[in-house]
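A single protein chain has been omitted from the complex, and every remaining protein chain is retained in its original position.
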Amino acid sequence: MDNDFEKMAKELKTFGPMMVQNPYCGIPTFFGLPFSENCEDLDIALVGVPFDLGVTNRSGARLGPREIRNQSRTVGAYNHHAKMTPCSSYRIADVGDVSFRTVYDLKEALEDIREFYRDLSSRGITPITAGGDHSITFPILQATARSEKAGLVHFDSHCDTAPPIHGSGLQHGSPIRNAVESGLVDPERTVQVGIRGSSEVLWRFSYESGMRVIHIEEFYELGWKNVVKEIRELMGDSPVYVSFDTDCLDPAFAPGTGTPVAGGMSTFEALQTLRGLSGLNVIGGDVVEVCPPYDPAGITALAGATVMFEILCLAAGSPALK
Amino acid sequence: MDNDFEKMAKELKTFGPMMVQNPYCGIPTFFGLPFSENCEDLDIALVGVPFDLGVTNRSGARLGPREIRNQSRTVGAYNHHAKMTPCSSYRIADVGDVSFRTVYDLKEALEDIREFYRDLSSRGITPITAGGDHSITFPILQATARSEKAGLVHFDSHCDTAPPIHGSGLQHGSPIRNAVESGLVDPERTVQVGIRGSSEVLWRFSYESGMRVIHIEEFYELGWKNVVKEIRELMGDSPVYVSFDTDCLDPAFAPGTGTPVAGGMSTFEALQTLRGLSGLNVIGGDVVEVCPPYDPAGITALAGATVMFEILCLAAGSPALK
Amino acid sequence: MDNDFEKMAKELKTFGPMMVQNPYCGIPTFFGLPFSENCEDLDIALVGVPFDLGVTNRSGARLGPREIRNQSRTVGAYNHHAKMTPCSSYRIADVGDVSFRTVYDLKEALEDIREFYRDLSSRGITPITAGGDHSITFPILQATARSEKAGLVHFDSHCDTAPPIHGSGLQHGSPIRNAVESGLVDPERTVQVGIRGSSEVLWRFSYESGMRVIHIEEFYELGWKNVVKEIRELMGDSPVYVSFDTDCLDPAFAPGTGTPVAGGMSTFEALQTLRGLSGLNVIGGDVVEVCPPYDPAGITALAGATVMFEILCLAAGSPALK
Amino acid sequence: MDNDFEKMAKELKTFGPMMVQNPYCGIPTFFGLPFSENCEDLDIALVGVPFDLGVTNRSGARLGPREIRNQSRTVGAYNHHAKMTPCSSYRIADVGDVSFRTVYDLKEALEDIREFYRDLSSRGITPITAGGDHSITFPILQATARSEKAGLVHFDSHCDTAPPIHGSGLQHGSPIRNAVESGLVDPERTVQVGIRGSSEVLWRFSYESGMRVIHIEEFYELGWKNVVKEIRELMGDSPVYVSFDTDCLDPAFAPGTGTPVAGGMSTFEALQTLRGLSGLNVIGGDVVEVCPPYDPAGITALAGATVMFEILCLAAGSPALK
Amino acid sequence: MDNDFEKMAKELKTFGPMMVQNPYCGIPTFFGLPFSENCEDLDIALVGVPFDLGVTNRSGARLGPREIRNQSRTVGAYNHHAKMTPCSSYRIADVGDVSFRTVYDLKEALEDIREFYRDLSSRGITPITAGGDHSITFPILQATARSEKAGLVHFDSHCDTAPPIHGSGLQHGSPIRNAVESGLVDPERTVQVGIRGSSEVLWRFSYESGMRVIHIEEFYELGWKNVVKEIRELMGDSPVYVSFDTDCLDPAFAPGTGTPVAGGMSTFEALQTLRGLSGLNVIGGDVVEVCPPYDPAGITALAGATVMFEILCLAAGSPALK
Partner (left out) sequence: MDNDFEKMAKELKTFGPMMVQNPYCGIPTFFGLPFSENCEDLDIALVGVPFDLGVTNRSGARLGPREIRNQSRTVGAYNHHAKMTPCSSYRIADVGDVSFRTVYDLKEALEDIREFYRDLSSRGITPITAGGDHSITFPILQATARSEKAGLVHFDSHCDTAPPIHGSGLQHGSPIRNAVESGLVDPERTVQVGIRGSSEVLWRFSYESGMRVIHIEEFYELGWKNVVKEIRELMGDSPVYVSFDTDCLDPAFAPGTGTPVAGGMSTFEALQTLRGLSGLNVIGGDVVEVCPPYDPAGITALAGATVMFEILCLAAGSPALK
């Protein structure tokens, strides 16, 4: 038998309410965890960023946090792969959503996000985020990346290293470039997984800066185990941020996203890749681009909540936290 | 000018957050009001009853409270018709959802509901409820009806006075009969508005017990103003409970309900009828049968939230509260 | 008390199963009535015509009969307005769908329909139909109209008296013209109710042949009671066919139709107009253009089933049947 | 007979293709009219503004022009009420969408819109617009309002005269205030029709500046004919702009909008009110806030296209054009 | 050539109607087979159980049988893998739905199901079931398991061996435990395939009783061929029941289910695993948890119908039938 049920049962006792109440009941928080607006005494904060001003195509990701919360009620508390119940070992709470002074100017709004995370960072809290569009990753990294440059494990169908396009260098096609150019992320310890589509010309920066770009066809050629191996070698013991753009999944698995690209990976393959990263020095992570208006059965928000829980477990198992 | 803006502005200052944050942000509570699980020091409690065990047709109303909360974020705080900002005059909170020992036995589950409301009742709190299917109204009335029998203003396409059918006398087709037979509601001060469809044979009890049944064709023949007049005369100063089954609305206005019946009233007409009841001695009320799986654009939950706010304002304007 | 419950109860005893079984159970037939493929010993036959080859815009009405059957399970058996339980007074059955030799040639397919109804007609059975697009009304009339020309009560947003367009004179924009030109329908006893939209130029035939065209604005100007009065005067005691194109309803009430036109009547208004026709010499009727792929919550099929039941009751109350 | 078919037929000859091709065929333009990117030699330009940066609630109106074009293919060419075929009397074309330098800064984006319309204005072309959110009306008015202040007929559930909120004075809750404060619109010749909901406190400016605010309950109290009469008197012969926010309609008629408010008018009532304005000196108009992601059956875009055609006919019948 | 067309053609002659009528026509039965309410002279009965009282999360599976019937019309009659036309070799019919005395008490309702299947069992008919939620498998097994304990091939994302939770030991999380504890199923010949998610703590019974639990990651590690091999070895010649919970599939393949879990197998992989079981001594089977309200395009019901046909073919090819 590969499960220690006594331990599980004991751990879950402190986490009991979730086992008693049906998942459609009550005010939805991430994974049914307590809501803590003041963020006091936390190890890990679960944050919503209801924001989609940065998109170049379909809007709607502003509703992502709400639907990820709803769907997350059947996800967690125990992680079968990591043999871990993060919520019984660490102080973890839903700290609500970033609030904005403005959502009508991309530059200013991203500053609001940055300030929210700087506050978490100053208290030593690891942030795990549900977006929102991918433009939010840049200000999160501004607040979260510490003295040492972060490595980046980046799941996506796009490299998001475009030069300024459509009138802005801050939209959701450029956050990774911005993070590198600002000295927050080490491009040589950046792996981009699941890349595909027709925008290759926009991503020259990925190649020139030395990122490891794993197109979807190479992902299948290597298999997720070898991808994991390569990522682990590249990341070593240094700090790592995990950014998961839902559109790395095939539209069958994630129809509810703003810029879907046909021909992606399955949710299972993405989860296994994530699980392979356990033990890395994860300092934060996000799930972005869940866009509920295009998700009629809620499966994208469910996949997003599941990925968010895996990233939460990576953070909880990270040496950074100990 | 018919609005006292200074007063509004002052009242809303205490209610400020809602005007600052966009409605898609934050953990959703009814009308963005504070969440208060312990129900302390309240005048009015907003309650969710995520329950649909009592339905005879399509299930799904268990998700009603969640979606009514979501849609309610653009509803309230000010009531233009009553010139009232209830939340600045009274202590009102979202007290969360009834929790159940079981949801697998209709009889026992209704007892759980009754106990929840008895607790509110013992503290003198007026309950306003978002269901859930209509079977919940009987246990709510068991807890809410006081020494004096309640009058009942009942919006519905069905009379809900059926004898036991489909194997139960507690399902959602019989709550009004149960309330009368239990001596909680005065049938001669009961008005049923919007009745239609093919189940007339089941509703003999309405006629025999002396209820005022206003079929939809009579509703249009009289006009809502005369319906209001008749209700007010019948209710007088005695205590009144308001039960609003969403299927009184035409399916165009409320597709998301379990047992829709074609040929109903518009949301505007229902709202005007409700508004006409201001000043009655309202001791509680509910909105039931919002069934989100059949509500692809959310308009039923929005109508439900709007009706719930009107009933909240009736309760806030009731002599019962003063 | 305006209901004779003893009589209802007695009548329903023979119709008992429907009151016992929940409406989502069992193989769906129209109103839960018996299925009778051989059509023996019937007074009225309920027929499905799963056909949409005749449309000029969106297809999908071929699925109309299936969804009308599904939704019809909560409709009937008692008609509160007519004080009638047609199924206990007459032999009425669901006789299934017209089967086609071909559905790839409009002309031949309409002949298949005609032959199906000729068989019913030869046995003296009154047909009530769920379509299908409106092109089916012409072959039904070919079989149903008897020695005397039929009057026609025609609910629609289009006059359907177009000359041949889009390459055919048999498509769903011309059935009424065809019926008149074939001598089946008396244009001077034809009333077209709910007309609107931009195709006026196609409907010259309506005016030139002497039909009474009631545009939607005139419908509201007169009120449904006066419309009923006018129809009754025009129809007298002569045979009448009732054809109800779902798009006479506003798209709010009937989104699931192939050629919706904004600005129509409500389901209630249509039902009241229909109910006003009781006692006319109705020899058959149809509900057409219910198009389920555009009906996400099923409200159009429900409206269609409700209208079909009213027409069934008109037929059951017709002197033609006695 | 009230239709001049010979005239219609003749006019439509020049407009023939639309009668030949089924509406689901071909590249969709507004009403199937020619596409003319260079805007040369036009009387009236039909413009799309695919933009929703200004919303305070749900985004998605950026897809409005595309779906209004799709649904418009069954709308027009003849207007039965005005006895008019505008496209055969005037040079009218779909001139495509406003293109943006940026969509990431509300202020700059609105300037792009203004410049686009200034170009049209400088050529004497009357613009009819499909939005987009309501923030676009301010820059359109900046370009369209001429020497004389414009009167404004404004259909909406919100007054849109809010002070700066949610961090901006340019978002979709304030365009009418901005237009008045900029001296473009005469508040004393501004009528706001269909107003309702809970935001009254934000609209003090409407009352203080002298606008005529017709709440939905007053709209029903007066009836649309009296509303028309009052508007006509107020507008006189002076220039008038017509702005139609889709959320003036009840969510049953227009579920696909960003900020729906329960209890609104029907599409028919809105259309009749619009039709009543024929002959006014209309210098432009818009339909805004059609939000396709919440419009599963397309009925909101259809209502929007129908309203757009009526406004087009108002412009075509305006003395301004002659 | 690997197909014996002469044989197929001959077999299908007796099964002709299905090849003639288009699949959207006629009253829907499972695979277009005859309807036989009295169950006389059958080898295999296809049963619907429209029931979802046992769910712990989203309801709606009560509509499963209806939609599986609808989608099944394009599935069957020939099985290319088994080279079998079961309906021409055996007497197989759709026997309709279980009817319930009550659906308001889980315990009593399950007794109704048990009695229905006891009747089938007493006539020696093999039942193949379309649910309904998974709680129905326990009463089916009570009626179907014979003198010898049954082996169980169980596809699911959950082990369904929970102790009493949410107030009941009969809800859909416990049927497999109940069957083992009642001595109906041999846990050591029970294989659970596709397991995943966060509820591991609830499934201790699976491990302690000796079941073979194949988590989804082991399923992919082994490959379906090895899974098949292992199952066949474990089952041997003894009787086997096959229970297929739709949520074993990834939500991409089966969005329409009550408790979806991200990261599952594809429909192809499930079908191949099922096909690998041909020749086992299959005594019955079910497909459960198809929940149409969350299945906007019908793909889950289609997958369910396809799985149901494979299980039907397993039963038809079972030595149990000969």
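Going in written order, the chains are labelled A, B, C, D and E, and every chain counts its residues from 1.
One rule holds for everything that comes next: a contact is a pair of C-beta atoms (placed from the backbone, for glycine too) under 8 Å apart; a residue touches a chain by one contact, two chains touch by 3 or more.
Keep in mind that what you see is a predicted model, and the values were worked out from it rather than measured.
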item	value
Omitted chain - touching chains that are shown	A, C, D, E
Residue touching the undisplayed chain, where the options are C:Phe30, C:Tyr78, C:Phe100 or C:Phe244	C:Phe100
Hidden partner chain, residues of chain A it touches	56-58, 165-166, 196-201, 204, 207-208, 215-217, 220, 250-253, 255-256, 259-266, 294-296
Missing-chain contacts mapped onto chain C	52-54, 58-60, 62-63, 100-108, 166-168, 170-171, 293-294
Touching residues on chain E - with respect to the absent chain	1, 3, 5, 8-9, 12, 19-20, 22-24, 74-81, 250, 252-253, 266-268, 271-272, 296-299, 302-303, 306, 309
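As a working rule, only the chains that are shown with their structure count from here on.
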item	value
Most remote chain, CA-based centroid, reference being chain E	D
Shared interface numbering between chain D and chain B [over half = same, under half = different]	different
Inter-centroid spacing, chain C versus chain B (mean Cα positions, whole Å)	37
Distance between chain centroids, defined by C-alpha means - chain C, chain E (Å)	40
In chain C, residues with contacts to at least two other chains	20, 22, 24, 250, 252-253, 266, 296
